[in-house]
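The complex appears here minus one protein chain, its other protein chains still in place.
First chain written, first letter: the chains are A and B, and each begins at residue 1.
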Amino acid sequence: MSVLVEEGPRLLAHLDEGPQLVHHRRRHPAPADMTLDRLAAAAEAADLRGRGGAGFPFATKLRTAARRRAVVVVNLSEGEPASHKDEALGQLRPHLVLDGAVLAAMALGTRQVHLVLPGETPAVGERIGAALAERGSSDRVSWQVHTAAAGFVSGQARAVIELMSGRPNLPVTAWVPEAVSGYRGRPTLLSNAETFAQLASIWAHGPDPATMLITRAGDTDRPRVLEVVLGGRWDAVLSPAELARPVLLGGYHGVWVPAGALANRRIAGEDLAGLGATLGAGVVLPLPEGSCPVHETVRIVDYLAGQSAGRCGPCRLGLPALARALDDIDRGVGSGALVDDLAATVRGRGACAHPDGTARLVVSLRRWFGDELALHQRQECGHGVLAAAG
Amino acid sequence: MASSRLRVDWPSCEGRGLCHELLPELISLDRWGFPVIAGEVPEELLPAARRTVAGCPRLALRLV
Partner (left out) sequence: MNGPELWFLNRATGVVLLVLMTLSVVLGILSARSRVGRGTPGFVRGVVHRNVAVLSMTMLTVHVVSAVVDTYVDIRWWDAFVPWGGLYQPVWLGLGALALDLTVAIAITSALRTRMPRALWRVIHLASYPAWAIAMVHGLGIGTDRAAGWSLVVTGLCIAAVVVAGTVRVGGAVVRAVRA
């Protein structure tokens, strides 16, 4: 694997034991006797929220999808390039994810479970394939496997449903939530792999402690996946040096928080709300040593612009324009007003949240690093990083 | 009375601008010619909104 995975309290417990079913079953009983109310109650007691980035309450989604001919979809595609937690789960704890999916299928009274694998990491598909073979037909569920295209938006819910339907793996407009009408018009419970893993863990071992998987990149050269207890302190994730620098929280669709902001806060939604941030997909990117938030944002927005599906005018045209406007500022020739204007123009005007997420990132840069931006507009940089001028 | 909103099916929209021609009270165009919807549809504009939905050559507008 391209990432280091650290031992954790629940999902990443006992990593010395392999991913095989025999080890897993010693610690987690096979799913049985599951009803909608029991599973929803367990999810509610744990306040389980989706781990794909949006943080939607899982119990609500479960209840909404609890109608005839529902379908369960496990999203392992991990479109966010800085995130590796789904890859870690797929490789090391596949049965936890699969157990969660089976529990959900039982609760919904369906046998249809779809797994969406990451196109860029075939090793996950191999491991999942092996796990499915180990389980055989014991789950009384019909597994269907799909492989997502490489790319940021391939993991978006509607894009996944398009893939499952045999069409290009790109977003389309959702007139109703997929839990109401999704795959072939059927109620579709589509959630992130970690959400299902958490569900299985909660059912087997109760709601406490509530944990979350974090992917962090930093001064070590490989990204790391670790499991943190929600409500804990940030020094479990970041070194003191990193805490004293700006941090990008949530992923490329997350937001910046200013230097030192996390030092006295906990890993909890409430603490971050005041900063305009959420835990998102659990990606934590401290600003690399010697780099500059303006420069980093330019790089990320340029990447995000290139990842547009190209289906929606405001995104297809607006994101590259936004990237150019930011690049102009980075090189000292740009206008903050244009950046604000473009960020406001693209929000909410696409089939998916790709433009919204990009705009949020840019707005957070403008919010916290006004000084940095002003320096760049004078062709200086507080971190000594200057893009080539002109 | 349930409120009504105009929603754009963005993958279908090509920025032809007929919606703006038909309902300038609620629909303006951005710098690339794509519609910007300003808020919900008041009751007196509902008939006009329905005609605007029918008038889109790409059927990219819906009243929900």
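The rule is short, and it goes like this: a residue touches a chain if its C-beta (ideal position, glycine included) is under 8 Å from a C-beta of that chain, and two chains touch if they have at least 3 such contacts.
Note that the coordinates shown come from a computational prediction; the quantities given were computed from them, not determined experimentally.
S.K.: As a test of the contact rule: which chains in view would the missing one touch?
M.R.: B
S.K.: So which bits of subunit B touch the chain we can't see?
M.R.: 12, 15-18, 20-22, 29, 33, 53-55, 57-59
By definition in this document, only the chains that are shown with their structure count from here on.
S.K.: Any idea how many Å lie between the Cα centroids of subunit A and subunit B?
M.R.: The mean C-alpha positions of subunit A and subunit B differ by 33 Å.
S.K.: Using the touch definition from the top, list the residues of subunit B that touch subunit A in their complex.
M.R.: 7-15, 30-34, 36, 62, 64
S.K.: What residues on subunit A touch subunit B, complex-wise?
M.R.: 171-173, 175, 311-315, 317-318, 345, 349-351
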